[in-house]
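So the structure is just underneath, and the comments pick up after that.
Here the complex is missing one protein chain, while the rest keep their positions.
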Amino acid sequence: MKKFDVLYVSILLVGAFWAFIVNSANDEPIDRVPPCDLLDIVSQTDKFITTDELARRLMSDDPTLVLVDLRSKTEYDKYSLSGAINIPLENILNDEFADVINQDIQTVVFYGNSSDLSAKAWMLTKRLGYSHSFILLGGLNRWVETILRPRPLKETASRAEFELHSFRKAASSFFGGGSSLGESTSIKRIAAPIKRKKKSAAGGGCD
Amino acid sequence: MGPLFPLGVIGDELNMLIGFLIGIGFGFLLEAAGFTNTRKLAGVFYGYDFVVLKVFFSAAITAAIGLYLMNHYGLIDIDATFYPKTFWIPTLIGGGIMAFGFITGGFCPVTSICAAVTGKIDAMIFVLGAIIGIFGYAFTYESMWEELRNSGAMGRVNIAEWMGISDGLFILILTVVAAIIFFAVSIIQKKVTANSDYQL
Partner (left out) sequence: MERSKTYMNSYLAGMLIGLFMIAAYYFSGEGLGASGALKSVVVATVDVVNHDYAKEASFFAARVQNEENSPAKSWLIFEVLGVIAGAIISAAFAGRLKMEIIKGPNITNKKRLIFALIGGLLFGVGSQLGRGCTSGMVMSGMGVLSLSGFIGLMAIFGGGYVLAYFFRKLWI
């Protein structure tokens, strides 16, 4: 009997070593991206979404969009994109927003007044391995310039430019642009949804 | 990728059936190991029978290794499973009370159920006592226990993290320590039972 005991305990020890080795080999935490990889990611050029593209998607009621306004609450309250969630940049790594920003399915669009805040947010979340996030190129400033108040075209504009301009004018009226920017009635503000993972099913043996 | 039920891969009925089947395995093994015998159970505290210690640690270590490896290889998502939250004060005190219950009663809830259904009269009384105890606790809950039970909240705490080491290292240390203890108790058990004629 003693022999069997030794056998069983040895199996446990082997298993424990296996776990230990597997753990040490994998010491680089999955949620950190090493600098060289980060450089590759940063060099990607498809991390931007243009204001036109965003306008197009919003107008076709794209359900996969998640708009994140990175500015302060006061700025958000003054004006923001319809349906956007306000997560000031300093809170971007808070746990409560993780489910919202860490997406496999939906597309997260970060924006601020310019590309600055959103580039920072994008970098931070990319380091954590989040995918599906984009920077609104030019931010709200560009949004105003191109969508809300598209500059009038010169007569010598090309056909493509003309089409773009028509699109922008249509978008402008859609988004309530024009001279009056202060119309906040049509702007939807939503709170960051707290998506709870289906943890409530596993309730516990003894509680 | 597990756990299958919380992630919606299997339905309610199948889940309950699996629970039942797993219970059969658990009950069978407990009885087969001798956990329906209070003298064997109490033996760990007196040195003549260490079955409790051996089974307990082997089970916990096997599960810890298995779940860790499965989590690592992506077979299971530990975050979606039952993970007890740590409330150190009531657990410590409750544990002390349970120790008292163990020394006097000779059972713990699951072993008492196993023993009761296999005919041990004292086990049936134990189960009865436990139910009465819970009734008493329930009716005095708000006045006596509620605050204590909710104290010392630490949330979900992983012991390896709490100690500042990696999971794998903790498991290794635990297993090695357990192996040493197993070796030690086999010697102790031989010594203690050599003199008396403990007939299991």
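Per-chain residue numbering starts at 1, and chain names A and B are given in the order in which the chains are listed.
Here is the rule we go by: a contact is a pair of C-beta atoms (placed from the backbone, for glycine too) under 8 Å apart; a residue touches a chain by one contact, two chains touch by 3 or more.
Since we're looking at a predicted model, the values are computed, not measured.
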{"item": "Visible contact partners (per top-of-document touch definition) of the missing chain", "value": "A, B"}
{"item": "Chain A residues touching the omitted chain (full complex)", "value": "1, 4-5, 8-9, 11-12, 200-207"}
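The rule is simple: only the chains that are shown with their structure count from here on.
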{"item": "Where chain A and chain B are represented by their mean Cα positions, the distance between them in whole Å", "value": "44"}
{"item": "Touching residues on chain A, where the partner in the complex is chain B", "value": "2, 5, 8-9, 12-13, 15-24, 26-27, 197-199, 201-205, 207"}
{"item": "List of chain B residues in touch with chain A within their complex", "value": "3, 5-8, 58, 61-62, 64-66, 68-69, 72, 79-82, 84, 166-169, 171-172, 174-176, 178-179, 182, 186"}
